[in-house]
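Here the complex is missing a single protein chain, while all its other protein chains stay put.
So, chain A:
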């Protein structure tokens, strides 16, 4: 079968070729070549199978070829096989392989020749090969007609175009129908005027062109927007959707528009807005009661619940009763203990007090009965027999009892802070005082105290000699000590007064005579006199409101002030001893402090009357003494002209003065009785008080400068380094060191020069940064600004309503974008210019 198939294909191809070329080319046969005789025989046997062409071709062969013998079975020699009647080969139904291009060499050869020719023509003419092929070109396709030709299965011819349907074909059936002639005319016209249509451009090119045109168009369109966009961009404020009415947005309004949507909402709605309910509400509300029905089950359930609760309560009661009836002591004790503990934890002051009282009672009882001090019969007996003889248990019992006794009788601070307890706490000195002689003892006590304070005072007065050397002689130590001493003195004096007053009281209480009080000691005159005088003077001041007293008062005050300032001067001048004296300046300057001073003191001298008080003068002398002391100190100190020192001196002194001043307000003090006129030296010093100020200021400025820009250290080598020989010594420090030092110095100078107070001798401008204020200034320029000046200038105007008129305040503070909340911003709409 395979054989036959091949043959068939061969034959068909051959026949095709002949039709095409119509030439006499050799048709090389391939495959198993049959001997001529055999083939002849074959042909004879199957005349329908092969055409004469085959034979013709056979004749053309003049080249010897090996020819294979036909196999026996094919030779049909013996006619062993039945002859086949139907030589037409039928393909199986599922055959599809129609267009298989033959891969036979022979065919290719034939083809190649043809192609060569075509190519040649093409080369010569330059026309496409198709032009020469014309109708000759056929598809090398074998079509097997598997189905009979029909409407649904058009013949090959129809497909290939030989039997093509023309417009006429289509028109023909319409012949005679209305409108036919018109169509035919149209068709004819079209046939006549047929013109060539340009083929469409390739797709990418077409797209490119489209895009370009679209770009140009949109560009043009966009240009229209340009002005609008520019305007918007430059506008300080853009307004969006100004004309949209958002409507009300109150909660009530929104709620009114509520429509139930979900199942639940609908259910609720039906319940709430149900007809029954609304109608029930409409009337007097009586019908509401009808609606208020309760189901039987609910009632039952409630009853059950209540009965259960009642039951539980009853059980609880029973339980409590049972507990109440328990008579076990241990149980009670334990219960009690727990309770007491609880109360203790609570720290209830009342309960605590009660408890304490109970314990107190117990203790008292114990002290009275001595129950636990081996007084019982049993204990006595044991004692009698000897404790050592007893067994361990008994001994332990006895010791326990004793311990309990000790516990109960131990001295304790009672709850009540009464006199007895305080007397317990008092020192041994007062031990001998009995309760009966209370007042007398007090008297004694007071006097004791008074004596002691007096002693201390006396000591203070006497012991004024300061140590001349050692740490204690340092000025600040001296000062400190003095201060301390003063404080102590003051305290002592106060205490003394206290004693006195209380003594007096006692005197009054016991109806002692005044003389008796006086007889207590001669020292009492001091305090007593003072005490009496003070109220008198007070009275005087209050009673006499005439000019005289008032004048003195005010002048005292002034004097005080003047004294104050004078002291400032004085203090300052003590430190400067060697000053060049310019007589002119002296005269001028001395006027300042001098004039008012003298004036006021003159006044005082005049006004000095009977009002000299002991204490005052004492304090005055005190202060004078102090002054002297200080002077001494200063001398020891030498000629230190530290501003700080002076300042501190003034400060202290000021304090003293003011204390007096304060006292004066009470109307007790008139001072300055033993004021000495300042000596010439003092006056000179005072006159030049301010002279050193400049220098000091400069020094302090230098200090600050050094602190901020420390002076570079002088270059030094390690000791012994580079000093071995004279040459090395001569060479001195290495140049790089010197250079560095130089540079550091220069830099420092530059820094100092850069300070704002560099050229102001009398001014120090602090360069310290205030960290807290840092937040008030920016560290970096905010974004759009590139220049500090622009930024700062743009900030210079305040924007508040206090600083700007209403006409501009709005525009000054308007935000960049003004829009209504909740309204979406629509894209820009182009408006035609009007």
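Methods note: a contact is a pair of C-beta atoms (placed from the backbone, for glycine too) under 8 Å apart; a residue touches a chain by one contact, two chains touch by 3 or more; residues count from 1.
As a working rule, contacts and distances are computed from a predicted model.
K.L.:
One chain isn't displayed here; going by UniProt, is it "BING4 C-terminal domain-containing protein", "Trafficking protein particle complex subunit 6B", "RNA polymerase II subunit 5-mediating protein homolog" or "Actin-related protein 4"?
P.N.:
"BING4 C-terminal domain-containing protein"
K.L.:
Of A:693, A:717 or A:828, which sits in contact with the chain we cannot see?
P.N.:
The single option touching the absent chain is A:693.
K.L.:
Can you work out which residue in A:223, A:410, A:762 or A:829 touches the chain that's missing from view?
P.N.:
A:762
K.L.:
Spell out the interface residues on chain A facing the chain that's missing from view.
P.N.:
Chain A touches the chain not shown through residues 233-234, 236, 545, 547, 550, 553-554, 557-558, 565, 568, 572, 588-589, 591-593, 643-644, 646-648, 650-651, 654-655, 658, 661-662, 665, 689-691, 693-694, 696-697, 700, 757, 760, 762-770, 772-779, 781, 784-798, 801-802, 804-812.
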